[in-house]
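The complex is shown incomplete by one protein chain, all other protein chains being positioned as in the whole.
So that you can tell them apart, the chains are marked A and B in the order they are listed, and the count of residues begins at 1 in each.
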Amino acid sequence: MDADPKGEELRVGVFVCDCGLNIAGAVDCQAVADYAETLPDVVCVVRNKYTCADPGQNEIKRAIQEHKLNRVVVAACTPLQHEPTFRACVKDVGLNPYLMEMANLREHCSWVHPGDKEAATRKAKDLVASAVARARWLEPQEETTVPVTKRALVIGGGVAGMEAALQLGDAGHQVVLVEKEASIGGIMAQLDKTYPTMDCSI
Amino acid sequence: MATMENFKCMMCGYEYQELVEEGEDKERSCPKCRSNSIRHLKNRPSGDNTDGKSKKVKQ
Partner (left out) sequence: MEEVSGYIGNFTITIRKKARYVDTSVCNACAECANVCPVLKPDEYQMGLSTRKAIYIPFPQAVPCSYILNMDDCLGNNPIACGKCAEACEQDAINYDDEDELIKREVGAVIVAIGLDVYDPTEMDEYGYTRYDNVITSMEFERLICAGGPTEGHFVRPSDHERPKRIGFIQCVGSRNPEIGRPYCSNICCMNTIKDTLLLADHYPDVQCSVFYQDIRAFGKSFEDMFQRSKEAGTRYIRGLPGDIEEDPETRNLTLIAENTTTGQIERHEFDMIVLSVGVVPPKDLAKISGLLTLSKTSDGFFMESHPKLKPVDAPTRGIFFAGFCEAPKDIKDSVCQAGAASSRAGALLNKGQVQVEAITSVIDADACRKCGACAPVCPYSAIKWKKGEVAVVIEAACAGCGNCGAACNFDAITMRHFTDAQYLAQIRAILAEDPQDKVFVFACNWCSYSGGDMAGISRMTYPASNRLVRTMCSARVSEEMVLEAFRCGAPVVLVSGCHYADCHYINANRQTVKRVQRLWNKLEKAGVRPERLQLEWISAAEGQKFAKVMGQMEELRKTVTKEEIEHAMEALKPKPRKAKKEKEAAAVTG
């Protein structure tokens, strides 16, 4: 099953990020990069100081074109932070964004294992191996576009809810404001004066 | 209808009983160690009583 995923020639590029010293301080990034070279279908490995910065992203784009990469693994931080960044980056040079995979060497590795470089590096290698294994099985996907109903719901008619509803209204949007009490105003309406201006709350 | 059911914590091994309401939707955690690895010992295959069902519940 995992011998030759799709029959197409796989060309995986791995980009190992130092994140300054955020990753490189606790993980031997060179060892991780060297290890990545040995993984199946990996044709190009690049180390970056900051992969998310322009030079790092440009490096990815250049490598995709130069090495005809069709899978990209970014070994950096959590995908919850930078997956959109790198998806957009590979898309820029024509690669389907779903062919990019991340390995979380920062939040899940370097930041939590600062005392044991050897163990952290071992873990980082496995995380990269896992990401490459997954990348080899990735397929291009097309996102669906759905329309957005042009109306907003604001739950709560206190100072925050009223302000949000008014601003949305000012911007020309329809707003539904829901308040559980008989009047809007919230806790603020119960205050006398408010700091720092010492003026009335209502 | 509520029934008394047997549970075992798969982290610390603590066994206990709890009243279970029919159709209840409740997150379980071990009363001793707070682990969520709570095994429901109901309907276990008979003849298998290595660790639970036939034992008295420790209080």
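The rule is short, and it goes like this: contacts are C-beta pairs under 8 Å (C-beta built on N, C-alpha and C of every residue); 3 or more make two chains touch, one makes a residue touch a chain.
None of the values given here were measured: they were computed from a predicted structure.
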Absent chain, residues of chain B that touch it: 10-11, 13, 25-27, 35-40, 44-45, 48
Chain not shown, touching residues in chain A: 1-2, 5, 78-81, 98, 104, 106-109, 111-116, 119-120, 122-123, 126-127, 129-130, 132-134, 136-139, 141-156, 158-165, 167-168, 171, 173, 176, 178, 180-196, 198, 202
